[in-house]
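One protein chain omitted, others in place.
All chains are identified by letter, namely A, B, C, D and E, in their written order; residue positions are counted from 1 within each chain.
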Amino acid sequence: MQLHRKKRIEIILEAPGLRRLTEILERVQVTGYTVLPAIAGNGRGGPWSEAGQVTDAERMVCVMCLIDPARTDEVIGPIFELVKRHIGLISVSDAEVIRGERF
Amino acid sequence: MQLHRKKRIEIILEAPGLRRLTEILERVQVTGYTVLPAIAGNGRGGPWSEAGQVTDAERMVCVMCLIDPARTDEVIGPIFELVKRHIGLISVSDAEVIRGERF
Amino acid sequence: MQLHRKKRIEIILEAPGLRRLTEILERVQVTGYTVLPAIAGNGRGGPWSEAGQVTDAERMVCVMCLIDPARTDEVIGPIFELVKRHIGLISVSDAEVIRGERF
Amino acid sequence: MRYDAVHGNGEGEAVNLVDLAVTNLLSPVVLFFALGVAAALARSDLSVPEAVAKGIALYLMMAIGLKGGVEVARQGLTSTLILTVLAGAVLSFAIPFLAYAILRFVSRLSAVDAAAVAAHYGSISAVTLAVAIEVLGRAGLNFEGYMIAVAAVMETPAILAALLIARRSRPDDGLSRGELLHEVAFNGSVVVLVGSFFVGWIAGPAGMKPIAPLFTDLFRGMLCLFLLDMGLVAGRGFARAKKALSAPVILFGFVMPLISAAIAAPIAAMLGLSPGGAMLFITLAASASYIAVPAAMRLALPEADAAIYLTLSLGVTFPFNLIIGLPLYLSVAQKLAG
Amino acid sequence: MRYDAVHGNGEGEAVNLVDLAVTNLLSPVVLFFALGVAAALARSDLSVPEAVAKGIALYLMMAIGLKGGVEVARQGLTSTLILTVLAGAVLSFAIPFLAYAILRFVSRLSAVDAAAVAAHYGSISAVTLAVAIEVLGRAGLNFEGYMIAVAAVMETPAILAALLIARRSRPDDGLSRGELLHEVAFNGSVVVLVGSFFVGWIAGPAGMKPIAPLFTDLFRGMLCLFLLDMGLVAGRGFARAKKALSAPVILFGFVMPLISAAIAAPIAAMLGLSPGGAMLFITLAASASYIAVPAAMRLALPEADAAIYLTLSLGVTFPFNLIIGLPLYLSVAQKLAG
Partner (left out) sequence: MRYDAVHGNGEGEAVNLVDLAVTNLLSPVVLFFALGVAAALARSDLSVPEAVAKGIALYLMMAIGLKGGVEVARQGLTSTLILTVLAGAVLSFAIPFLAYAILRFVSRLSAVDAAAVAAHYGSISAVTLAVAIEVLGRAGLNFEGYMIAVAAVMETPAILAALLIARRSRPDDGLSRGELLHEVAFNGSVVVLVGSFFVGWIAGPAGMKPIAPLFTDLFRGMLCLFLLDMGLVAGRGFARAKKALSAPVILFGFVMPLISAAIAAPIAAMLGLSPGGAMLFITLAASASYIAVPAAMRLALPEADAAIYLTLSLGVTFPFNLIIGLPLYLSVAQKLAG
């Protein structure tokens, strides 16, 4: 099975900023991403948990996208511009996919 | 702490296909996997969100499994057979685990 | 964009043990982590699913934390002490982050 | 005499239909649907949590099933039961062939896409059924309890028809037909509808009494909550509709329910259903599935574009039936059976 | 005189028991449980969202607690209260030792597995209690409000007993006992039951009135929804049961409730409880925990196999109590206290 090297970007971001983030992803032409919910966490801002929350103000989501390695810098630059004002963190790792032409 | 090299396979698949996928995993003797929910996403098929959905027709799940690197090909082959007809994508990355004999 | 090498630790653990785990993380001064829910899975203990469950006794959660590579051993040691009694597994992989001083 | 009556107060009845439509339009159920659509179009972040939406859908199907079963326990099995069930099954199987032919004729949908859409129109929509029952309640009309069983029976044949249609245009995929049929027949919405129907039948009016505060008294309020959610989802679908749906396909979404209703109405008359029963029978034929069939299509015809059938069913045909269809079917049924 | 009465219409009462059992079997609550089991066995994809199931469980425990508290406010504290609470606590602590001995004698379960199972049988099942209250309601019987407090008190001692038992067979794990006890005592289900009991007591019948439409009128309907879910989960457990449970263990799941009931019945008689109160006391003894204890066991005895105790408690003992146990306990309680 032919595997193609990609970058896996994972952005942990506070939920209210999600719409902004997806707009940025669209702008830098990352058209594929998946959002996973987080249910609790801890950071410099202290612990949080979704239990019983009515507002999304404190909860985080995790946005995952597989992109072409060559595009890493042009993608994480604008994301970082958003994330640095908000609560959130970006990580990048290596991954391989099938059907590499789709990314 | 002794760490053992494994492969981390991540399959993002539309929810209705999950039962098929787990049957395949069983068939190729991948007996350990974990399913994470996704709440939104975007792809060539356009954006989706679980908000308010009654049907699982459009939502995606993320299946994660750690396997022995030697078995990568024999595992992702049959998975790809399923995923290529459905909406979904497969990625493979490196990871290390404790208690390597369990995989 | 300057990226810093970190370790991404992922702990899949049965939900009732979560409070213990976060206490351990605090003790070893891992002050940043994020908890993702799992909805189904399979292992030596057989398949499980959160569907319709009233109790958290059988469900798993996935705790993800990015830490400094130098601290890997001192962190996963105590975690393993917990996980080996409980149902759960630990994996470690490479990742890069922006703002490396925060970890 | 019926002929005379129709002509005698033809004008009165025309007014009646407008009246019905306006009353319908101003009912909280329709207004909440409109609120949902408006909120979605205004890009509000209003949303109903998925678990709550699924919980209410489950509740509605239990309530419908129980109501039908209790009615059967109360009224007994009438002779028309078997004929009506049969007629429903045949309709559900036949409509997809007609829908497919029309779609292929008027639009450029691929064979697989057209087959998938066709399946939705043969099958039924439990929410449309729920609103129809609410409309009957407002009009003070009763219905044959076994219409719920008819609804359950009509969910599945359309899916088989679509598979037969699609098989002609695509190679076999090696998927086990048996397993697929099993998944379709034991789809959650079918099981809970049929199951609650039998629970209601066995428990009867006496057994229903202590659970009526939940399953009867709250029914209409729950429907409001659910339609708010449907409006939100449908409204968000509209944005995508522009891309996914061409004009002929959208037109199909408006006209197909009328065609199905026109086929079902004389059958309802022949079966001798009561006005309420006839109205439900026509509604079942005219409604397009939104829960059971999409899930089945993801499995059976994964190549079909989900955006097309979901948007068409929920975003076009459901609101059409909600606002225009239901009052129309009710007035037709009253004329037929009156 | 009581002796005479029992013999006098012994036959009539036998019929009565069958009657009771049949009425019970045909009640919507039991029928929905059966529907859930059937759907799961047919591998339907029907499911209740986890959040909804948890929400309903919370609702049921609030409703039970409130009901008990309001009854205490209405009836006042009777002298038997303290004795009954004490008897409950002792039973909860003692039953695990008996259950453990039986399990080790008849089955090959490891010491830790047997201790974990035993804890479930000493503790109580809030859902079984909820159905028992529904059965009493159907039979037109009242009960001592403080039975709810007894239920809350009985949740925990069984866990302590199991820890004592297990300590003999396994090395200490360095876990803080204090913290574990805290987690067990402040388990959500205990807190909400006790808390709602006090809210009901303080607010009294007058304060209860405005919230009765939710917490009283909907109670039985909600129980139906919940039992559908329990049936689904139990039914899915059956598939695994074959692997996890041996025949003697399954038998234990049927017989242990009867043993506990046989111990609790004379105590209820000695305490002088009303028929309704006696029935609840027996039911508490006979029921096996499904919410509080499994979570505690994951923490306290993680080596124990969850598949064994969950399947046994939910898949064997709960349905047994639901279908056979409850009518039996009711008829016993009526004879004892009649």
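To be clear about the criterion, a contact is a pair of C-beta atoms (placed from the backbone, for glycine too) under 8 Å apart; a residue touches a chain by one contact, two chains touch by 3 or more.
Predicted model, so just to flag it, every value in this text is computed and none were measured.
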Chain not shown, its touching partners among those shown: A, D, E
Identified contact with the non-displayed chain, of E:Val48, E:Ala99, E:Ala126 or E:Met208: E:Met208
Interface with the unshown chain - residue positions in subunit A: 14, 16-17, 19-20, 45-47, 49-58, 85-87
Chain not shown, touching residues in subunit E: 49-52, 54-55, 58-59, 62, 66, 182-183, 186-188, 191-192, 195-196, 198-199, 202-203, 207-208, 210-215, 218, 295
Interface with the unshown chain - residue positions in subunit D: 26-28, 31-32, 35, 38-39, 42-52, 55, 134, 137-138, 213, 217-218, 220-222, 224-225, 228
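Just so we're on the same page, only the chains that are shown with their structure count from here on.
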Minimum number of chain-to-chain touching steps separating subunit C from subunit E: 1
Far-end chain from subunit C, centres as C-alpha averages: D
Rounded Å distance, subunit A centre to subunit B centre (Cα mean): 19
Between subunit A and subunit E, centroid-to-centroid distance (C-alpha), Å: 46
Of all residues in subunit B, the ones touching two or more other chains: 19, 36-37, 47, 93-94
Residues of subunit E engaged with two or more neighbouring chains: 45, 47-50
Pairs of chains found to touch, sorted by chain label: A-B, A-C, B-C, B-D, C-E, D-E
